[in-house]
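Okay, so here's the structure we're looking at.
A single protein chain has been removed from this complex, and every other one stays in its place.
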Amino acid sequence: NGHSSVGGYRKSCWYEEEIEENLRWCFALNSILHTGVTQYQDIQLLDTKPFGKALVIDGKLQSAEIDEFIYHESLVHPALLHHINPKTIFIMGGGEGSTARELLRHKTVEKVIMCDIDEEVVDFCKSYLVVNREAFCDPRLELIINDARAELERKEECYDVIVGDLADPIEGGPCYKLYTKSFYESIAGPAGVFSHIEVFTCICNTLRQVFKYVVPYSAHIPSYADIWGWVMASDSPFTLSADELDLRMKQRIEGENRYLDGKTFTSASTLSKAVRKSLDNETHVYTEKSARFIYGHGKHNQA
Amino acid sequence: NGHSSVGGYRKSCWYEEEIEENLRWCFALNSILHTGVTQYQDIQLLDTKPFGKALVIDGKLQSAEIDEFIYHESLVHPALLHHINPKTIFIMGGGEGSTARELLRHKTVEKVIMCDIDEEVVDFCKSYLVVNREAFCDPRLELIINDARAELERKEECYDVIVGDLADPIEGGPCYKLYTKSFYESIAGPAGVFSHIEVFTCICNTLRQVFKYVVPYSAHIPSYADIWGWVMASDSPFTLSADELDLRMKQRIEGENRYLDGKTFTSASTLSKAVRKSLDNETHVYTEKSARFIYGHGKHNQA
Amino acid sequence: NGHSSVGGYRKSCWYEEEIEENLRWCFALNSILHTGVTQYQDIQLLDTKPFGKALVIDGKLQSAEIDEFIYHESLVHPALLHHINPKTIFIMGGGEGSTARELLRHKTVEKVIMCDIDEEVVDFCKSYLVVNREAFCDPRLELIINDARAELERKEECYDVIVGDLADPIEGGPCYKLYTKSFYESIAGPAGVFSHIEVFTCICNTLRQVFKYVVPYSAHIPSYADIWGWVMASDSPFTLSADELDLRMKQRIEGENRYLDGKTFTSASTLSKAVRKSLDNETHVYTEKSARFIYGHGKHNQA
Partner (left out) sequence: NGHSSVGGYRKSCWYEEEIEENLRWCFALNSILHTGVTQYQDIQLLDTKPFGKALVIDGKLQSAEIDEFIYHESLVHPALLHHINPKTIFIMGGGEGSTARELLRHKTVEKVIMCDIDEEVVDFCKSYLVVNREAFCDPRLELIINDARAELERKEECYDVIVGDLADPIEGGPCYKLYTKSFYESIAGPAGVFSHIEVFTCICNTLRQVFKYVVPYSAHIPSYADIWGWVMASDSPFTLSADELDLRMKQRIEGENRYLDGKTFTSASTLSKAVRKSLDNETHVYTEKSARFIYGHGKHNQA
């Protein structure tokens, strides 16, 4: 009987996320594995019944064991596969380690720089996210604790791909300055920039002001209760067919993807009429002065 | 400030749905517009803050004002467009009226039979769902109060398209017998049979036992917090390209779709690697004796 | 079976109150009867399953149909019964009408002045709270829309009893200035001043600075999930026994109390060891500059 658990009582411990002021999403809990407060963010590792282990930062679900592969395969592989020979990669953020893990599956990759502002989050994930242990130990991974924008501007180096694996641009959070036009102008190369659908059209439009070719795509992440959007942007065109993508995956990526293949990307990058219309109608450009935020609060704007 | 409403207090009235035993989805409420108890089902019309007016049957959200067009356009148009000249349509269920509304937009359609078991639900929707008032008055619509299976078996008539607009197969609910192999064997013509992803692969597999051509497709419905799946099945092949679909839409459908066009359908029917794998691995066939249910309870199994 | 409702699904509409940041109290809803936004406050009239009709102001339950008599009998009768011949009564606040209703049951009472700052709340309650209709029409009732403190300071008049039927002192709400020492100094006569246990010891201590005799008492209000406290204060002693109270009730009050009699008051005013200890240890005096608030927010501190 679906209504009764062992012992006949209802689930009594719950994780509750306010996706918006008017919308909540709640998971029954097995346990609260770890909690921490860093200089920048609050962090929790929960063991949830519907989605397995879940990383929560500032009261927002970041990734869940059961479906984080959808998010991270989608973030990493399209951009790298479209690059002719990606060797050096810069991750803005990415402290969780899953983005590095997917990048390091690419045989061409010689160096991955993970630049996260919050050392304690990185340490927390290194300790508790077993699935990324190997990636954290890979000699090709270099970890830098710094603001990603400052780091990119400081260095002369060029990267083959820059991947934005950032927390959402929430008011007072550390990330929103990495979504602006002026920032994009300062970097180059195809970049998978993730973004919630709420700010998706706006980020997309901002990238279009800076790059010649911009490819938005999306996928449903069950634990987010929502579609997630990503954008690839470059000054070279993205021209691979589904079959060519499948071939490159076979040649370049160790192991097999669980979510992404050529057909999946074709579907993901063919947006629905409604989303295409929103994109066409979008005129907002994301600057320091005209930031848009998703629902939530970071620490910095607390009195 | 996103956190405070007028008056500065948090939302205090909520609709809460248990999607699964371990998963809840909650909408802030403006008001509870109407509630009723019919012979078969409990019914509520709520005014929710995130999704507008919402129809809830047996504690399960059926459709929400803001995104029901995604569901109903996806249910109706692909099957009708693939038919050469659809004139007579049979809706199994559909008491809400939205499916009839979409069907009646097709200029070729001469007769729509809506066969719902629950007269009080139909009356409730007729009274309260303003958006479907016109459809309910269309002279091409014929309403029959009966079990759809009994009705289809009783009549000799043939329909060009049979559309299943049924509540989920929940234990004790009135609908699960309309998802079985023996039932599909008794009907014909391309049929958009909707289904939650949870029983989606199984329905798909069951249809494959009966029909030569089966096309599953899916879309994200925000108010469902989930992807929804539909299946078209026929003994004639489905061969239209995105452009051909767009052309037929233009020729045959009054007004413009908000969600569906050729490209959207192409994307919707190109399933992700993960879903394709589930479909390939599915061996279950849905019969009266091997029914699978989604989470929830109907009235009939109550002591 | 206690677990299933008609139709077998769980309650899906809920009122949720954050009693404190870490504590919630939730009632299943039948309906949301009325909602309004006044100049000062947000107001809702809900029909709840466990407690009947409930009046909610600024997200805080004010009174519920099923047990408001406990609150209002306790607020009104002890002070009036201890007075030798109460004729003129001033209610600070009281817009709901229930306090007036209880006062007007006293045969000695010739005039009740209800001074509430929020005319729209009074109108709302007049329209919707059927149980107080008769009281609102009683010719002995005079309604003044004003700040109670300003009104009391403006007038020369003396009242036999002043009853404080105020919303809690929440930050930004209109009421907290009616809980201060300087205010108490400006008024006289025995006064039933209600207060949540959270600020109870502090109000009690403040009254002790001003009045010679102070009697705190308390009762459990089921719909508040908590004990509620009241304080009578006067410069004449409170000396009636349980039997003398019962006699006066019989002589002076129309109809019969449901909650309060002599024994009940004896018990209510004999506080537990733990509460007595808190009262003895309390040193805080409530002034404009040292206000203490219960959890919640009024409109005035919203940006």
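Note that the chains are named A, B and C in the order they appear, and that numbering of residues resets to 1 at the start of each chain.
Note that a residue touches a chain if its C-beta (ideal position, glycine included) is under 8 Å from a C-beta of that chain, and two chains touch if they have at least 3 such contacts.
These numbers come from a predicted model, not from an experiment.
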Field: In the full complex, displayed partners of the excluded chain
entry: A, C
Statement: Touching the hidden chain, out of C:219, C:233 or C:253, is C:219
Query: For chain C, which residues touch the unseen chain?
result: 2-3, 5, 11, 14, 20-28, 48-50, 70, 171, 219-220, 222, 225-227, 257-261, 263-264, 266-268, 270-274, 276, 293, 295-297
Task: Touching the hidden chain in the full complex, which residues of chain A are there? Just list them.
output: 1, 4, 6-10, 12-18, 29-32, 35, 37, 41-42, 44, 46, 56, 58-60, 172, 296-299, 301-303
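As a convention for this text, only the chains that are shown with their structure count from here on.
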Message: Among all chains, whose Cα centre is located farthest from the one for chain A?
response: C
- prompt: Per the centroid of Cα atoms for each chain, what is the distance between chain B and chain C, given in Å?
  reply: 51
- line: Taking each chain's centre as the mean of its CA atoms, chain A sits from chain B at a distance in Å of 33
Field: For chain C, residues that touch 2 or more chains besides their own
entry: none
